[in-house]
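With one protein chain held back, the other chains of the complex are shown just where they sit.
Chain nomenclature is as follows: A and B, assigned in order of appearance, with residue numbering initiated at 1 for each chain independently.
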Amino acid sequence: MTHRHDGSSIDLERELVRYMVQQRLTRRELLERIGKVGAAVALAPVIAACTVGGASSAPSVPASSGASPGTASNAPEPSAAAQTPVPEPEAELFVYNWTGYIAEDTIPSFEAKYGVKVTYDFFANTDEAYAKLGDDGGGYDLSFPISVDIPALIAKGALLPLDMSLLPNIANLGAEWADPAYDPGNANSVPYMWWTTGVGYDSARITDPLTSSKALWDPRFDGHISMLDDWAEAFGMALIQLGFSANTANTAELDEALALLQLQKPLVRVYSTDTVGTMSSGDVWIGQIWGADTFAIQEENENVAFYLPEEGAIRGSDTMAIFSGAKHPIAAHLFIDHMLDAQVSAANTNYVYYMGPNAAAREFIDPAILDDPNTNPDQAIIAKLEELLDLGQAVRDEYLTRWQTLRGG
Amino acid sequence: MTGRNRWLGGFAVLIYGFLFAPIAVLIVFSFNDSKRNFVWKGFTLDWYPTVFGNEDLIGALFVTLRVAAVAVAVATVLGTLLGLALARRRFRGRAATETLLLVPMVTPEIVMGLSLLIFFFQLFDARGSFAQLALAHATFCISYVAIVVRARAAGMDPRLEEAARDLGASALGAFRYVTLPLILPAIVSGALLAFALSFDDYVVSTFNAGVGSSTLPLYIYGKIKFGVTPEINAISTIIVAVTAVVILAAWRIGDRRERSEPRSGR
Partner (left out) sequence: MAADVRVTSATPPGIGAAGAPPGTGAAGAPPGTGAPLGERLTSAFLVVPGVAWLIVFFVLPLALIFLVSLGSTDALDRVVFDRLSLDNYVRAFDPAFLPTFLNSLRYATATTVLSLAIGYPIAYWISRYGGRHKALLLILVMLPFWTSYLIRTYAWMIILRDNGVANALLQAVGLTNEPIILLNTDFSVILGMTYGFLPFAILPLFVTIDRLDPALVAAARDLYASGRQAFLHVTIPLTMPGIVAATILTFIPAIGDFVTPDLLGGAETTTIAKVVQEVFLEGRDWPYGAALGFVLMLITLGGTIIALRPLRQEVVGG
């Protein structure tokens, strides 16, 4: 909010009180937290709220003041919400997400904390959700779009720009997530989980040391290879293997990738995103899988190992975003803030086995997950990964027609 | 005669076995001590109590049952009327009506689901709801009931009804006491098929369920990415068990009634 320019002590105190009330922290708890993570981290949200707003255009909080969202204003514009320390959340919240992509206690703890009743509906894949959410959320306040979709959603005006004053926990994000390419400054979305795509294989059946994605083209594994039923991932892996970018728009390169995939097809047992199923059943010995799924697969088949191909690999992420048609925007903000809480984020990671972008959460994450280089690779590796981008409809069509040619019986 | 009976009977047992083979596997795996339920890891009863505590799951089940109840009721009534008309009456636009019945069945589910999404959104500013779901389900079920009823009613001797009329029955009475009992198996069969269609519908439901009216398939499919837990097997086992008990009871009642009744000619 734009009235905090000067970091004066009055502002600091007000922010501190607001922060404590929002977090339902007693003084004792705040001091404990400072003791645990240090004053800088514990008070970061407070301090952040006190400094000049800067890059984030002044989003106003709808509903309470009735102002329309998303208008960047230069002049300071106190809104009704700025006067009250904690805006009253609406009574309900409508969330759209995969079933089980959230720890079991996350929603109950949110409901208890804010007295908001959460209706949580389920989708089975992001493209279906994209169709259903439409241009304004399709009746839902909050959903979890993948990062690739965010630019288009923003351009369509489908997302509500975020009011950072309601998201003090956003400071918990790791520095590398503060300004993603798909949504500068996290102005419209907040990262939720991220993952890599690589190769999983049954080390009991395949004893060679594997380092390349070419292993998925090995005729020795005929009938026991799987690829993801996802055009971007399949083409991405082929393009990277050929030395091209996974986001290329060059049709000659795409043709080469198609040829490579067609070479592979007779060996492929199945194209499926249900990698946990295919790899734990034993039918598939080696497959293109998401790194974070390795943990889950290993619970079924402990021999499964994962590696990122030496040629390079893809990194993806998804986000939490509030839609422009949201009827409960304040509750939605508070929900995001809740998810950004270090412990809640860690609980989610511990349940779902995917890494979150939350630096503050790391101390609460199950060490087994933290130490698992597949779910949580170190920085050096991450730097080499390529992020999938929004290609635009024309380029996407080029990929898709080739994908359909590939899959055609 | 008995020879044919034995072969046919054996075949029937085989096919019923085929129908229930995956159900047997499903029931066994409801006791699997594994979150993802692909590999047998050990025996546990824990999933059953979980079912009862899972509000989302129970809620989804009840939404599904309620939607199915409404959809089946509407589809059965409308479908039966249509089936009767097509089987036994000549009327203008009869060929068109027959074709109309076929079109919902050839329509890809995504086309039907999205068309209803657009329709309700553009015309009623609706984003999905229980009513919308029920309407959508009824719509794709009508054809099935109509076709089954038509098959039964076609070739039903109209002189039976005429005879009843000749004997003084009203049109309604003739229908109620002559036609209806004769086509009842078809009405029931149509209703059973409609129920199965509605119960398992996924694509149309995705686009027509409103906030908070997730059906069981929507809940279950949503779990694919992170593991379809054995809870789903557990709740299905419960449904099957309850229905089986009811069937068994009805069977026993039927047997007892047959024994006590004097044997009437076929």
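Note that in this section contacts are C-beta pairs under 8 Å (C-beta built on N, C-alpha and C of every residue); 3 or more make two chains touch, one makes a residue touch a chain.
This is a predicted model, so every value here is computed, not measured.
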- Considering the whole complex, which of A:277, A:291 or A:329 touches the chain not shown? A:277
- Among the options A:96, A:110, A:130 or A:177, the absent chain makes contact with A:130
- chain B residues touching the omitted chain (full complex): 4-5, 8-9, 11-12, 15-16, 18-23, 25-26, 29, 37-38, 74, 77-79, 81-82, 84-93, 97, 99-112, 114-116, 118-119, 122, 135-136, 138-139, 142, 144, 146-148, 150-152, 154-158, 162, 171, 182, 185-186, 188-190, 192-193, 195-196, 199-200, 202-203, 216-217, 220-221, 224, 228, 232-233, 236, 239-240, 243-244, 247, 250-251, 254-255, 257-258, 266
- Those residues of chain A which, in the complete complex, touch the missing chain: 125, 127-128, 130-131, 135, 152, 155-156, 223, 231, 265-266, 268-271, 277, 281-283, 392-394, 396-397, 400-401, 403-405, 407-409
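Here is the rule we use: only the chains that are shown with their structure count from here on.
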- Query: Can you name the residues of chain B that touch chain A in the complex?
  - Reply: 34-36, 38-39, 41, 56, 114, 117, 121, 127-128, 206-207, 209-212, 214, 218-219, 221-227
- Query: Mind pulling up the chain A residues that touch chain B in the complex?
  - Reply: 94, 98-101, 119-125, 128, 131-132, 134, 138-140, 273-274, 276-277, 280-281, 296, 299-301, 352
